[in-house]
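Complex shown without one protein chain; remaining protein chains in place.
Residue numbering begins at 1 within each chain, and the chains themselves are lettered A, B and C in the order written.
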Amino acid sequence: MEILIDIKDTITVQEALDFIQSPACGGEVIFAGTVRNHTKQRPVLKLFYECYEAMAISEMQKIATQVQERWEIQKMVMLHAVGDKYPGDIAVVIAVAAAHRGIAFDACEYVIDTLKETVPIWKKEFFADGEIA
Amino acid sequence: MEILIDIKDTITVQEALDFIQSPACGGEVIFAGTVRNHTKQRPVLKLFYECYEAMAISEMQKIATQVQERWEIQKMVMLHAVGDKYPGDIAVVIAVAAAHRGIAFDACEYVIDTLKETVPIWKKEFFADGEIA
Amino acid sequence: MGILLFGVAKDITGAAMLEKPAQVRDVAALKAWLYEAYPGLQQLKSMMIAVNRTYAADSQVINEQDEVAVIPPVSGG
Partner (left out) sequence: MGILLFGVAKDITGAAMLEKPAQVRDVAALKAWLYEAYPGLQQLKSMMIAVNRTYAADSQVINEQDEVAVIPPVSGG
């Protein structure tokens, strides 16, 4: 399995696509998480993502290893943005390429679910009413 | 739900992304089906996709209606390419945007599974050994 | 009236359109006639008939102004 893992200011779906597209794979599943302009109906101005980078990369690599052991995946991308992010900005991109689409869906959902549980990245929400949470 | 359905010569993931990205949605799931350079280990030169267009559009709209009744999806894209397609070319793109990622994964997988069962599109495979199937 | 054919059904019959015999008046009769006139169609895993762009049950009546199509197993995606 070829793996691209990165944490940086700005990430795009295109760089994930460029990495996973291959004539050997039939199905590609991509998850893009974008900043919403509301949380539970409260308007959101921006998010700030902070990360413990060295450990975050290590935890992302562990997820990639789990995926590799569990599914036959050809290529995988995990990208996370950090810093100030505004509504509509992309915060995370997961992309998986496999010969069969069913496992690409399963693996992609597993990666984003696990990333949200284990990877040391934190977001702070800045609401329009001035509150920060 | 906003819906984009199209059947044409060339489709891209980018046009699907452009349609579904919205600051109101948190999770976007995209499936891209690309032409593989082999089918059951036999090298493939190209595929030819033929379609009963008026009925195909109608069946795609039926799938969109089913999705709308079943899940809370904000935006959805279904694109299918027709004509000669070569290994690495994109044959189909499904994109779904929702507030919650779980339903975006479920809906996206449902759409591609159902499209493959009901939408009148046919592919012919041209193998490297000269056979056509 | 003309019956549209697609995919492998077109390859088997050698025609993108066939003229429906006047005595064929529903989907079941159309299938029976197609299987008899083009026995190769019996090899298909499935053969659906669409009437006015919708999959039709065997009992569905075919009128002269309907758009009728032979739908072999689909393979999009």
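Assume contacts are C-beta pairs under 8 Å (C-beta built on N, C-alpha and C of every residue); 3 or more make two chains touch, one makes a residue touch a chain.
Quantities reported herein were computed from a predicted structural model and do not represent experimental measurements.
The hidden chain, counted over the whole complex, makes contact with A.
Checked against the full complex, the candidates A:C51, A:M76 or A:I103 give a single residue touching the omitted chain, namely A:C51. When the omitted chain is restored, the residue from A:I73, A:A97 or A:V119 that touches it is A:V119. Panel shows chain A; residues 33, 49-52, 54-56, 58, 80, 91-92, 112, 115-124 of it touch the chain omitted from the view.
The rule is simple: only the chains that are shown with their structure count from here on.
Here the CA centre of chain A is 22 Å from the CA centre of chain B. Once the centre of each chain is set as its mean CA position, chain A and chain C turn out to be 47 Å apart.
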